[in-house]
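Every protein chain except one is present and positioned as in the full complex.
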Amino acid sequence: MQPGSELVPVEKTDRVPDGAGESAEVVAAGPAVYVAPAWKLTWWRFRKHKLAVACLWVFAVVALIALAPEFFATQDPNATAASNAYIPPQTVRVLHEGRVTWPFVYGVRGERNQRTLRMEWALDEETRYPLRLFARGYPYRLFGLIPTDRHLLGFEGATGRDTPRLLGTDRLGRDQWSRLMYGTRISLSIGLVAVALSTVLGIVLGGVSGYFGGWVDNVIQRLIELLQALPPIPIWLALSASLPRTWPVTWVYFAITVILALLGWTRLAREVRGRFLSLREEDFVTAARLVGASRSRVIFSHMVPSFTSHIIAAVTLAIPLMILNETFLSFLGLGLRPPAISWGVMLQEAQNLQSVVNAPWLLIPGLLVIVTVLALNILGDGLRDAADPYSS
Amino acid sequence: MLAELVAAGELPPVEERLPEEPLVIEPFEGIGTYGGVIRRGFTGPGDHNNYTRWAYDSLLRFSVDGSEIVPHIIRAWEPSEDFHTWTLHLRPGMKWSDGHPFTADALLFYYEAVLQNEELTPSVPVWIANHDGTLAAMRAIDDYTVEVEFDFPYTLFPMELTFRDGGDRTLAAHLPGHYLAQFHPDYGDPEEIARMVSEAGLNDWTQLFMQKGIITDNPERPSTAAWVPYRSSVSDQVFTLRRNPYYFAVDPAGNQLPYVDEIQFRFFADVEALNFAAVAGELDMQDRHIQLTNYPVLVENAERSGYRVITWPTFGGNDAALWVNQQYTIDPELGELLANRDFRIALSIGIDREEIREAAFLGLGEIRQPVAAPWHPYYPGDEYAFQHTEFDPERANEILDGLGLQRGPNGMRTLPSGAPLRLEISVVPAFGPWPDVAQLIASDFADLGLTTDVQVRERTAHFTMRDANELIMEIWNEDTSGFPFTGNPKIDPRSDPATIFAVESRTWYATDGERGREPTPEIARIVEIIEEAKTVGTDRQIELAQELNRLVADQLYGIGTVGLTPMIQGVVVVNANLANVPDLVANDWPLRTPGDARPETFFYR
Partner (left out) sequence: MHWYILKRLAIVPLMLFLFSVIAFALIQAPPGDFLTSYIAELAQGGSSLDQAQIDALRRQYGLDRPIYEQYFLWVGSLLKGDLGISLEWRRSNAELIGERLLLTLALTTGSLIFTWLVAIPIGIVSATRQYSAVDYLFTVLNYVGLATPNFMLALVLMWVAFDRFGVSVTGLFSPEYAQAPWSWARFADLMSHIWLPMIVLGVAGTAQIARVVRANLLDELGKPYAEMARAKGLPEWKLVLKYPTRVAIAPVVSTLGWYFPQLLSGGLVVSVVMSLPTVGPLLLRALVGQDMYLAGTIILIFCVLTVIGTLVSDILLAVLDPRIRMDAA
């Protein structure tokens, strides 16, 4: 079976195409019947799950932001302006003096309350910044290659640090909308890369364990038990504290990813092993072995494809865990640290009374975490249901 | 509370508990009434100085404004004419918290059992050492008079005595020998001590002796503080202190202090939770661990939770100085640049301090170099305090251009040799806004074409790197500008742990020039000033201190940003009914704030 192949007309077979190991090569004479490869069947079933499809779109948007945060940002995420601290989100409006107009944002005026020392902001209805799409802003390189200064959103008449802040500013007057866009790239990529690494580890070790059994299985299973019994906090702490002290932020970021992956593969390995154990006894595997297929061929041509969809589902469910772990680690001060921007770093910076009470918009990164994790979970569940041949 | 005990015959009447000549403490507002509990928060055993600062149980104390040394346990003191010998007068009739008489034995027990014992004191501490490094001589003239003799004129000795209160979990300079002797093999029964050591699971008697002698660990140890630990220690969930019935101080009306019966320190695993409790009105007097960032929330909820918020600015110096390594060797060319005074001037005028003041200090404090406070005799004058603090990126760029730091195609400067120029600011997430200050400075430097990384490090990592001379720049405070000659002044290259500017010279001084790097004349001058100041009278000390402060502002080893803010333990949450809390006190660790606000006199209206 080749992933991506079109529908192949095949002879009617005596087995119901259930997606498990059905091979498109089994073709005989007779009236043509369409047999879809497993992934396609899964996809069809998945499409029926409307909520999951919606979540796929949500995730696609988040992924798009992660690919080109510069394009979605409106300001340099690191540009500080003390006089702009704690500006509440400036909402996009369409009503001005009772009339519907082109979407715009009011300006703000603020000063420090001399008693409470809090920056207090009021709407300045004199100043209006109309919203513009694909507007010019600060220069950057799209995907790190194409130099441009076009951004998805812009505001007419506003430049540099006056640019309206759609999600408000933090204590240093940095634009939270833009920071969130950049944070998305780091947090999502940590989740994805860590899961990718742990998937490889999990599949290889789980597969080896499940296929060979015996002492190999025993050793790997004990290793997994050992890792699972150890509380993760000391491992995180030991590993992240052992990182060389002189490493720049980007290296630390990769190291954190690897650490997350090193600790995250055990679940997946168990799942893969479980599938292998049950598949090993399946007729089609026995059949393949009997006709003399080599071991690697049995594994990679027959067994792996038959549970790819399960793996995809498991992986989808693992990403949100990684994302949550990143926020958790950064919160404890063991993960990324400023000036790196990630959801965890942003949440960590919002973990004080001043933010929760007087600047609740600084908790918006938490909402984005919830939405992303939610979407991935529902997506993963949808995929799992769809991949299960026994479900309705 | 005590009257009942007296009536029951468990306690002698107050006249018998007070010394012949009790200390009179002038309250801030007026004579108070007895009773009540003050609730405070602490963060566990590492926070033992929370107790130390509150108790301020030292032989001598600083006044409320931090300007002079005033009597405490020691009633009076005088030097010999040549300042070699100091005579200390104790208070006849004064008693330990268990009622045992407090005599010269308290000081001599410390001298003999601790200082002269090589196991407890492997090397003589500098503050009580002769010039040749040997231990000074101490003897009792009578029960209430002690003499300490040095081989050099030691004018700073009384100030050193104010620091020997058992802070930092050390032994205080006055110890209850009548209680501690049983844990010391020179006095007690060795077998019994061995039994106690093994019972407590300890390694040797020194551990036992320390544990028994440090009051925050052992509530049974008699004390001379206004409140003494009550059946709890600093490792408990609630560390309770109760009034010392034998406290030797009274108010001007002759009422024995303290007014408040009980102090409760409640444990918080997290500083933010402690701040939350303060906002909820669960703490009656809290300065330590209150975050400046939360100031607006604290003020906004003051009325409904029944407290008021006052601010005590730090005692001079600077609350976030950028210290520059003068002996950086990993990259010699960069090291040379860092040691160039013009480069440091360019850095200093390249910092937008107003931005830092607004963003990190809520607009509080003063833009200044790390010198003493304007009201302090050591103040070098405005021209030095504000030297190089103006924001002038244009001139900074000129200086940098003049140093041969060419801008590359990306607008960033390179070293004169053409090698990339990369600065790093290492910062520990302590005291709240330092990482923010570092980021603001880094972005100012980037505007000058200087690539600057900010590294937020865990404090142990930072200190290890500091000791290994691996740091380029760091953000730390300078809170010792009012005390440049005693303790561990930040500007003294020999201090440990010091700031980063001359780590190699610290080794050089410690090894008598064998290893490390010989200091530059300017750095050597700092050490000369400090050494001379220890041996001269007050007027000359002021001259020397001013010279030192001018040198600080000229050399910019630590580039000051903002000072005199309430950043460190200066935002004070006080129960609305708690009286006699001063609006302003000198706020610094050597002054043991809030102990120097005289908490004995606090009372509930």
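Chains here go by letter, A and B, matching the order in which they are written, and residues are numbered from 1 within each.
By our rule, a contact is a pair of C-beta atoms (placed from the backbone, for glycine too) under 8 Å apart; a residue touches a chain by one contact, two chains touch by 3 or more.
Values in this document were obtained by computation on a predicted structure and should not be read as measured data.
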Chains on display which the left-out chain touches in the complete complex: A, B
Per the whole complex, from B:2, B:120, B:135 or B:310 the residue touching the absent chain is B:120
From the list B:22, B:167 or B:313, pick the residue that touches the absent chain. B:167
Given B:268, B:343, B:361 or B:485, the one touching the chain that is not displayed: B:268
Among B:39, B:368, B:517 or B:534, single out the residue that touches the unshown chain. B:39
Given that one chain is not shown, which residue among B:56, B:111, B:150 or B:276 touches it? B:276
What residues on chain B make contact with the chain left out of this view? 39, 44-46, 49, 120-126, 167-168, 170, 200-204, 206-207, 210-211, 217, 232-233, 235-238, 240, 264, 266-270, 272-274, 276-277, 279-280, 282, 428, 430-431, 458-464, 479, 487-488, 495-497, 510, 568, 588-589
By the contact definition given up top, give the residues of chain A that touch the hidden chain. 51, 222, 225-226, 228-235, 237-239, 241-242, 245, 320, 324, 327-328, 331-332, 347, 351, 353, 356-357, 363, 366, 369-374, 377-378
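As a convention for this text, only the chains that are shown with their structure count from here on.
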Intercentroid distance (Cα basis), chain B paired with chain A, Å: 48
Under the definition above, what is the set of chain B residues touching chain A in their complex? 272, 275-276, 279, 291, 293-297, 299-300, 354-359, 362-364, 429, 435-436, 439-440, 442-443, 453-458, 461, 464-465, 470
Help me check something: in the complex, which residues belonging to chain A touch chain B? 78-83, 85, 112-113, 115-118, 171-173, 241, 245-246, 248-249, 333, 337-339, 351-354, 357-358
